[in-house]
Structures are given as C-alpha cells and as structure tokens.
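Take this structure first; my questions come after.
Shown here: the complex without one of its protein chains, the others still in place.
Think of it as A, B and C in the order they're written, each chain with its own count starting at 1.
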Amino acid sequence: MITTDIGIWIGAILTIFVFSFLYKDNKFFRFAEYTVVGAAMGHVLIMNVNAIIQIGWAQLITGNYIYLIAFLGGLLLYSRFWKKYAWLMRYGIAIIIGTSTSLAVRAAPKAEILEQIKGSMVPLLVPGDAFGTINNIIIVVFTIATILYFIFTMELRPSPKIADKIGRVGRIGLYCALGYYLGNTVMTRFTFLIDRLQYLLLSWLGL
Amino acid sequence: MKMSETLKTKIPKLIIFLCGVLTIADLYLNVPVSVHNSAITLQKIAMVISAFSIGLGVASILTHHGGAIMRRTGGWYFSIWLLVLFAIFAIVGFAYGPTSDQYMWLFNNIFVPVNQTMYSLLGVFIVYALYRTFQAKNIEVGVMIVVSLFTLIGRAPIGGYLWSGFPAIREWCKILNLGGYRAFIIVSAIGAVAMGIRVLLGRETSILGRGGE
Amino acid sequence: MGILSEGQTCALLLFALVAILEIYFHGQKTARHLRRIEGVEKIDEAIRRATEMGRPVLSSTGIDPLYSTCAPAIIANLDVIGHLAQETAKLGTQLILAIGPSDVLPLATEIYREGCVAAGVPEAFREDNVRFITDEQWPYTAAIFGIMEREKPAANIFIGRYHAEALHFGVIGKRTGAITIAGNTELGMSSFFVVSCDYTLLGEEVYAAGAYLSNNISRINAISSQDIIKWISVALTMIGAIAVTMGSSIFTNILSL
Partner (left out) sequence: MSRRNILDILTDADPRWIYLLCLTVLSAPLIFPVGLPLVVGDNARGFYTYIESLPEGSKVAFSWGADSMTWMEQGLGATVILKHLMMNPGIKIVAFSNMAQGPLYWKMTLEKVGTYGKEYGVDYVYLGYLPGKEAMFAAVAADVWGACGGKDAYGKSLEDLPLMSDIHSANDFDLYIHLPNGIDPVMISIRQWQMPYEIPFYCIPLGAVQSSLVSYRKTGQISGWIGSAREAAEYELLMNSPGLALSGMDAQSFGHIFIIVLIIIGNVGYFIKKSRGIEK
C-alpha cells in the first residue's frame, strides 16, 4: 500500500527529482538543488550562531574577558566591506590560520610519518614461512619505491634510468592501493543507493 | 607607508606565528597547566571567529540570489524559493531550537532526502566511471583493475560462496595495498608539515595578500 | 618528567628538521630542477582551451572549513586559485569560484581580487563570480552540479582536499564536456578522481602544485627540502627492516621515543 505519511511523500518526490538529474539537468533537479541549498544555508546559520553563543558568549558572560578577542576578531572579518580597511580582516584570519594549521600538522610527524615508517619495518625473511617473506618484501619494496616516486627534485634522484624503473614500481604500488580502496568502497556506495531504492519502493510505494 | 606595512602584514604574520608556537608547544612540551589551558582557549577563540564568518556567507547568498531576482535572470524564481527555504529554516531553528520536533521534521523530510539521494548517486556514478574510464591503458591501471576486481568479488556477499578462495585473495590484496598506502600517507604528511611550517614562518604570501611583498 | 612530552621526542626532532631545512633552502638563490607533474602542466592548457571556447573556468576549495585539520590542503588549494585568477584575468576568461565553508570565503575572495590586480586587469574581478554555497557536503555538490550544467565551464580545477563528492565532479565534468583536473591529499578519495578525471594530482603533488605554478625560486627550493625528508624516510625504512630481519628492534624502539 502506498503510504499516507506526508513526510515520506515529500521525501520521495525530492528523491525522484534528484534521480532525474541522471537523465539530464532539468527544472525538477534545480528545484531540489535550490531547496537543499536554502535549507542547508539556514541550518548552517543556526549551527554557527549556536557555536558563537555556546562557546564564546557563554564564557564572556561568566567574566572570561579573553573571549573578547574572539568577538573582535570575528567582527573584523566584516571589514572587507570597506575597501580601505579590508586589511583588518587579516587579524581574524591570522588567528584561524595560525591555530588550525598548527593543529593540523602538529600530530602528523608522529602519527602519519614515524608510525607509518615503523609499520613498514617488517622482517625481510620470515623463517619457515615463504609466503610471509614474500608479503613482507612486497610491503617494504612498495613503501620505498612509492616514496621515491614522489621525489620531485632532479638533483636528488638517482640516475634517470634507475629513477624511471623505481618510479614505475612506486606507481604500481600506489595504484594497487587505489584499486584496493576502490574495490572495498563499492559495497558501502551500493548500501546507500539500495537504501534510497528501499525508501522509494518499500517505504513510499509499499511494494 | 612603513607603518601601514607593519600593521597590514607584519603583525598578522606575527599572530600566525605565535598562535602556531603555542599550539605546537602544547603537544610537544610538558607545559604548565596554565599554558595548556590557554592553548585550548585559543582553539575555542579560533572556532568562534570561524563561526562569525557565516555572516559573510549569508551576505554573499543574499547578494547573489537577490541580484538574480532583481535582474530576472534565468530561473530567478528558483532564487526566491531558495531564500524562502533559508528563511523558514532559520526562523524555525531560532524560534524552536535546532533540536525541537518542528525543526527536526523540516530537517528530516526536506534536507535529509535530497542529501542522502545526492550521496547515493555515488552508486551509479561509480559503475559508470569503472565501465567507461577504467581501461588498462598502461601497466599501472592494469594492476589497479586486477586488484579492484579481486577486492570486489571477495567483498561481494556471493563471492565467498562461489569460491572460498575469493575472500582469501581479497585479504592478500590488503598486503599489496599496504606499501603504497603507507608511502602515500608519509609523503602527504611531509607535504602538509612543510606547508604548515611555511605558513607559520610567513612564507605563504598568498594567504595574507601580496601587499608588503 | 622532563621538558618533552612522552613519546614525542623523535616527532619533535623531525618537525625541527623540516623547519631547519625550509629555512636553509629559503636562502638559496639557484632553483633546482623539478620533475614534471602532468596535471599541473595541463592547467594552463585547460584555461587556454576554455578561452578559445568562450566558456568559464570553475574551481573550488572543498567543503572543509579553514578551521579544520585540512587547513594545509586548503592553503595549497588557494595557491592554485591565485594562479587561476591571474591567468584567467590575463586571457579575459571568467573564473567561477564555488566556495563551501564561510571562513574560506573572505580569503578566497581576496586572493581572487589580488590575482586580477597582479595580472594588471583589476576589473576582471567580479564579486558575483565567487559563489558561496555552504559547507554541507551534498548541497555543495548539488550546487556545483548546477554550475557545471548551466554555465558549462570548459575547465574544472579541483586541487585540494575532497571527499566522496570527488566522483560526482569527475563524472558530471565529463558529461558537460569539460577538462577536469583534480588533486586530492587523501588516498581513498583520490581513487575516485583517478577513475573519473582527465588528470589527477596525488598526495603531495597537491602541495607542490602552487610552487610549480608560481615559478618562485624559494618555493621551488622548499620542495627540495621536503625531498630530503623523503630520502631520510626511505633510509629509515630500509635500515629498520634490515635490523628487524636480524632480530633487533632498536629502530622501532628509537622511533617510539
């Protein structure tokens, strides 16, 4: 039985509008697009205002006046509407960039460089396990070759012939990783699509 | 001129540097609790400043779509609809709060279906992309195809039933992936760290404008 | 309890090494030679093609806010946008910037404006070409679909940090007959770009793209400084693997310090 729930009806119609884009761009898709962009805009506005109130204002009214910097920096972003004072916005941006960049990179040397190198330090000979030996050699060779592939400076590369060969192996290692990832994600992608189809066929049409 | 350059470029660069030093020292050094707390406060301040920028976004949306409506450019009535929905979401959200039933209803029946359907298009796009562009034009792509074929069949629910070897081969593909995966992460991280250091040292001129360079 | 946090000694050394190399190479006057990156070379070609066809160029910065761990990738992305702004302004081609997060908006606008000024064509900058969308992933993607289909850009350049929307851009870019040049700093989503775009930049190539395009000596030399770190990583992996084979875990222990 087809559903009588108005929410599901709206959802189903919007779902079909989006799917119609697969055929070609059309007014229905455009309607869905503008709907979701408008909704998202409202949503993001509320979330940001809430963040300002919960993180900043809440502290300020308890007498934590250091948060005045946040409000000042935030308001300075609006200086860009006055060309002469537009440079003032850099003060706000500078705080964001300084903090976020250092937050982003501060943990990387440990987690993304040293730990990964450590992970590839595997025995090149596993006694009594030929398969394990081959596996470990593959891991080490691919790690090294792929890093070398990413060396950009000519002066820092081995002779061109060797560099080409290593680069080739490195690319193969890289593409193995890409292929593995791709093959693995298809299932999740299909899960989402199947969920939408179930929504249309079962929740809405009630087949 | 000198003065304005200091104000316009040098001080912002100094701010970037100081924020960076505080945040990085907080992780690497055994800093006193007060320093640690100020690093946390700094992050919250940055978050609030970032949230403040939403006004710029709203201004941009209003100008762009307002302009489209004024000029009656193609599809201007869609722009009206966009602004109407923006207003509805904002008003309901502010009046009742984003966790209220009213807001949830709007969110789940209008925002979520489009959102999820956009996401689910991945399923069809990936089929098309694999069919159309996934051709063994060289060894690298050939290897990539073979690896993803075995991963696909090993992952498919029916794979293990067809032949118990398929899931095992998929497990082995994980080994093949490890080297490239690790190297990719290492090298990207080196790039990111170097970029971060350049930013903190004020070498990335683009982000603070060229004035003063 | 010493001055250093536990387990971070080696990481701090590495961090310091990157900084020292960067400062050392910054002072050098001669530029090194870099190997080619096909995707970067094709950017200018794609802009010229768009100019010939009289169609715009589309670029974006992804959905991650500046205040996030993707900041370095976003800055690399903005570097490329600065270059795009200059080139398109010179050739008189329209550049559309689709911006997701609002805190990137003022920065991207300024970079666009300054690119036009640097090219000597300040009037090429039009506020209306910077489109703010929102950092919600799928509304952002839907809006970019709209731009791709209705304004028919002939070149789509997405070099930075992208998520699952990567595949959407590649496939629809192809449908609209555009050249899509994309780069991603994340491995998984790079695979989507690889199967759907014309040219793909992988991983660190994204961070290097800005330096390649700028032709600035100090920036090119900065890439060389990173290459030295890569050699160190290779050497460490090799020595460590040999040591482990011989039954010594000294290197894994040192790295854990």
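The working rule: contacts are C-beta pairs under 8 Å (C-beta built on N, C-alpha and C of every residue); 3 or more make two chains touch, one makes a residue touch a chain.
Owing to the predicted nature of the structure, the values given are computational and were not obtained by experimental measurement.
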item	value
Hidden-chain contact residue, picked from the options B:149, B:169 or B:201	B:149
Contact residue for the chain not shown (choose from B:55, B:160 or B:202)	B:160
Residues belonging to chain B that touch the chain removed from view	98-99, 104, 107-108, 112, 115-116, 119-120, 123-124, 126-128, 130-132, 134-137, 145, 148-149, 152-153, 155-161
Positions on chain A contacted by the hidden chain, ascending	19, 22-23, 186-188, 190-195, 197-198, 201-202, 207
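Note that in this section only the chains that are shown with their structure count from here on.
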item	value
Among all chain pairs, the one with the most C-beta contacts	A-B
Junction residues of chain A - those touching two or more other chains	18, 21, 30, 32-33, 36-37, 39-41, 43-44, 48, 77, 80, 93, 96-97, 99-101, 103-106, 109, 113, 117, 120, 140, 143-144, 147, 150, 174-175, 177-179, 181-182, 185
Multi-partner residues of chain B (each touching 2 or more other chains)	24, 27-28, 46-47, 49-50, 53-57, 61, 75, 114-116, 118-119, 121-122, 126, 130, 144, 181, 184-188, 190, 192-193, 195-197, 199, 207, 209
Contact footprint of chain A on chain C as seen in their complex	7-8, 10-12, 14-15, 18, 32-35, 37, 66-72, 75, 102-103, 106-107, 109-110, 133-136, 138-140, 142-143, 145-146, 149-150, 187-188, 190-192, 194-195, 202-205, 208, 223-224, 227-228, 230-231, 233-234, 236-238, 240-245, 251-252, 255-256
In the complex, chain A residues that touch chain C	18, 21, 25, 29-30, 32-33, 36-37, 39-41, 43-44, 48, 77, 80, 86, 89, 93, 96-97, 99-101, 103-106, 109-110, 113-115, 117-118, 120-125, 136, 140, 143-144, 147-148, 150-157, 174-175, 177-179, 181-182, 185
Interfacial residue positions of chain B with respect to chain C in the complex	24, 27-30, 46-47, 49-50, 53-57, 60-61, 63-64, 67, 74-75, 114-116, 118-119, 121-122, 125-126, 128-130, 132-134, 144, 181, 184-188, 190-199, 201, 203-204, 206-207, 209-210
